[in-house]
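Removed from the display is one protein chain of the complex; every other protein chain stays in position.
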Amino acid sequence: MAERTNHNPAQAPADSQAPAHNPAKNPPPAQNHDQAPDRNHDHDQAQDQAQDPARVGVYICYCGGNISDHVDVEAVRARMAAQPGVAVARTNMFMCSDPGQELIMEDLRAGRINRVVVASCSPSLHEGTFRSAIARAGGNPYQYEHANIREQVSWVHHGQAATDKATRLISAAAGKAGLLDALSPLRVEALRRAVVIGGGVAGLRAALDMADSGIQVLLVERTAWLGGAVARLGRLAPVGEDASGLLRGLAGQVLAHPGVTVHARAVVSGFGGYLGNFSLTLSRTPDPDVNADVNADANANADAVADAAPLSKMPSKTPSKMPSKMPSKMPSKMTVGGFVRGLGVLAPTQPDAASQDQGPLTVRTGVIVLATGHRSYTPKRGEYGYAENPEVLTLPRLIQHLADTEAETGPLLVLNGRAIRRLAIIHCVGSRQIPGIHQEDESGCLNEHCSRVCCAASINAANQVRERHPQTSVYELYRDIRTYGRGQEEMYAKAAANRVVFLRYSADDAPEVRRCPAGQGFPLEVAVRDGLTLGQELRVPVDLVALATGMVPGPVAELVDMLKLPVGADRFLQEVHPKLRPVELPLPGVFLAGTCQAPMDIGEVCSAASAAAVKAVALLSKGHVELDPFVAEVDEQACTGCGACVAACLNKGALGLETLELDGAMVSRARVTPALCLGCGACVAVCPEYAIDINGWTLAQYEAMVDRIVCRLEGVA
Amino acid sequence: MGGQASVGAQRKILILATESCAYPGADSVGQAHASYPANTYILKVKAPVLFPERFYLDCFRKGIGGIIIMSCGEECPYKGAYKAMAQRLDRVYAQMKEQGLDIRRLRLTAICTVCNRAFLNEVNQMNQVLQELDAPVQAQA
Partner (left out) sequence: MDSAAHSPQDSPQVVTGTGGTGGMGVFDALVIGGGIAGLQTALDLADQGYSCAVVEKDASIGGAMIRLSKVFPTLDCASCITTPKMAAAAHHEKITLLTCCDVDRLERVNADEDGGSLVATLTQRPRHVDIEACIGCRKCEYACPVLTPDAEQGGFSGRKAIRIPFSNAIPQKAVLDVEHCMLCGKCAEVCPTQAIRYDQKPEQLRLEARAAVLATGFRLSPVADKRQYGLGAIPNVIDSLQMERLLAPHGPYGRVLRPSDGMIPDSIAYVQCAGSRDASMGVGYCSRVCCMYAIKQAMLLSGSLPLADITIYYMDIRAFGKNYEQFYQNAKAMGIEFVKAKVASLDPTEGGAVTVHYEDQTGAGVATREHDLVVLSMGMLPGWQPGQVCPVAIAADGFIDTVAPKTLPSLTAMPGVFVAGAAAGPKDIVDTITEAGGAAMQAAKYLAARAANAGLARTPQARTEKASIQEASHG
């Protein structure tokens, strides 16, 4: 541990990727100019192409009726077969299937075609499938164009109009395909390094897995603590593992791992670069006062009047020493690796972080894993009596109390000095909200999602209360019990055996929490129409109400902005596809792990984190990655060196003017740095000579597509 | 190929849809099986900032009735591209006026990946515009 905290980055082994000069004067994207890969322009191949006229193969998918129910696929095939430049036109039940791909490959191998158009579902699903089939057959995967005739034709149009539109789109694709040059992917050297953002269970799991695979990992955590939301838990559903033990184990491995550097109290404040070579700016949160965390803990989640009284304070164990940098009011018991319920495992203070007046730190990395987690829903004032009654608290607070008082037994649960005779737990608070029934929050959002873990957490808490305090009765007010996980149904059965009372309410007739009429001897009553007893209206006087608050997306607006991350309608981060690419984002090299994506339990979080890690490791295993070659290219013969494109370029550094010798004269010409080019085309529109184009997306190709859309085609609208 | 326009080409709508927002948005309309007029031809673009002024005018000259640029708006992954393109469109509108083209034939809008309703609205509105603009032309013919 000691050598870790004393580790000085300045003495780090020389990094082959790192420039020798002072990087502070050269921000990371600019550093890489000399290493930026040049496109492997294969001139021989280009010449071959020039001699070899385009022969387009057109392949049209039935999609098992998805397309063929609305598009007369055979009629389209016949029309395409008759078009100039089209060498073959074929159909298949499932083009994405092996026999479908084989059709293309066979035509390529036989030399019948040298360009491919597939007309099927959205390119987001199968463009890659077909490009790879072309490559396997020895063709150039970039001499491919996709026509989307399912999502954008057969699912939205019918009859002759659908068949005609499909014909036009395929014809346009064939027009573009005929103009597609052979391209090669850009090869980018990839740093075998990963930055994990978030030090909860997802971040810890992903960091460990990648570090064990030989990747240098930097773990960034906003607080001084590792463990995230799990730090607030006690005995875990369904079999009662101890959350603190679990965290100590995971965080301990991370802290001891020579391949992981933890940057606690740091946030990402800047982002640049690309897959294989991202740069992130880390800013430190100002005050490395761990003591403040411990004191603030009672208020950090302090969501209700009841919670104002501290539930937990300090760790019960006594660690051995106190870090020298800790402020004097720091309790003498905290040390790196120590655990405090509600906060987590104390992370080491980086030496550079400890010194004052340090500016932001820039780090370079090959991949980024987002493990930013969730936050717990905060009920609105008055929602089930929340914040208006001291006897109403959230389930996370109750769970933390149960964890803090684990040793305590007794006939009755005692909370803040009050004996609890009856406890009601209301499910689905802030989850499964329905438009028209529930009220939107200030930003007009509803949490329509199920938070997945609260049913098991509620029942687990109920069982603990019943088993430790047999005189405290527990009522669970639920909509559906979702104990789906392994061992959870058994836990639910145990709750019934423990005589936990289950009452079922419907979303449009939610329970009401109100002050109990005087003389009843209870502060609150819960009124509920119970669906399990034929809709009987029940009034249950209680001492305490716990609200099973769900998971809502964490505060990641700044990251979303910086990295342009996609966010779903539920406001969680949105993967590319839940089944095809469940831990990936459209931005290559950035992965999702854990509850930043959706509610999950701990085991599911660890699976997701490992799944993200395996993708990252596979990407970095070769030390380089290949990127699409869709970047700007200058026609040096046509370019006059006017510099209009350089001025228009949106990613400064991607385009510049350089002097070169052309036909014996020194001339100024625009030059593209492909690894920095975004491929947006801002330069294309401003070039007075039409001398710059985006490979694979040229203006001429668009013009050809428009021509095919408007041209006369016999019998086609 | 490009010479003669087909019958009804003046009613054809070209949609330039960004690959990160509007194009998946159009897919999302398909996934919902929401029907819309079939005179719409969606071309996927990385960013519509690529197209010079002449591209739009050429499209109209070739017989395209209307063009909807479905961009990412504020969500544009290319910082500055939206502004550059909006400025370009002002120049296109000026040239359209010079050539006697109704500027409602060209529209810039932002469509996100789940903007089904907005997508359908845009398509329907452009069709209304084209119907209105085409009616007198056909009466003369």
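As written, the chains take the letters A and B, and residue 1 is the first residue of each chain.
Operating definition for what follows: contacts are C-beta pairs under 8 Å (C-beta built on N, C-alpha and C of every residue); 3 or more make two chains touch, one makes a residue touch a chain.
Since this is a predicted model, take the numbers as computed values, not measurements.
Trainee: Taking the full complex into account, find the residue in A:D480, A:E537 or A:E658 that is in contact with the omitted chain.
Mentor: Candidates A:D480, A:E537 or A:E658; residue touching the omitted chain: A:D480.
Trainee: Check each of A:L343, A:V583 or A:A682 against the chain that is not shown and name the one that touches it.
Mentor: Only one of A:L343, A:V583 or A:A682 touches the chain omitted from view, namely A:V583.
Trainee: Which candidate, A:G531, A:P586 or A:G656, sits in contact with the chain we can't see?
Mentor: A:G531
Trainee: Hey, which of A:L361, A:L412 or A:V567 is the one touching the hidden chain?
Mentor: A:L361
Trainee: Contacts of chain A with the missing chain: which residues?
Mentor: Touching the missing chain: residues 7, 9, 12-13, 15, 18, 22-24, 28, 52, 63-66, 93-94, 96-99, 101, 105, 108-111, 114, 121, 125-126, 128-129, 132-133, 136-139, 192-193, 195, 201, 205, 209, 212-214, 216-218, 236, 241, 246, 249-250, 258-259, 261, 279, 352, 358-365, 431-432, 434, 448-450, 452, 480-484, 486, 488-490, 493, 504, 531-532, 534-535, 568-570, 572, 577-580, 582-583, 597-599, 602-604, 606-615, 617-618, 621.
Rule of thumb we're sticking to: only the chains that are shown with their structure count from here on.
Trainee: List the centre-to-centre spacing of chain A and chain B in whole Å, with centres computed as mean CA coordinates.
Mentor: 32
Trainee: In the complex of these two chains, what residues of chain B are touching chain A?
Mentor: Answer in residue numbers: 1-9, 12, 14, 20, 24, 26-27, 29-31, 33-36, 38-47, 49-53, 55, 58-59, 62-64, 75, 77-81, 84, 88, 113-114.
Trainee: Which residues of chain A touch chain B in their complex?
Mentor: For chain A paired with chain B, touching residues are 84, 122-124, 148, 150-153, 155-158, 161-162, 164-165, 168-169, 172, 175, 564, 566, 569, 586, 630, 648, 650-651, 678-682, 684-686, 694, 697, 699, 702-713, 716-717.
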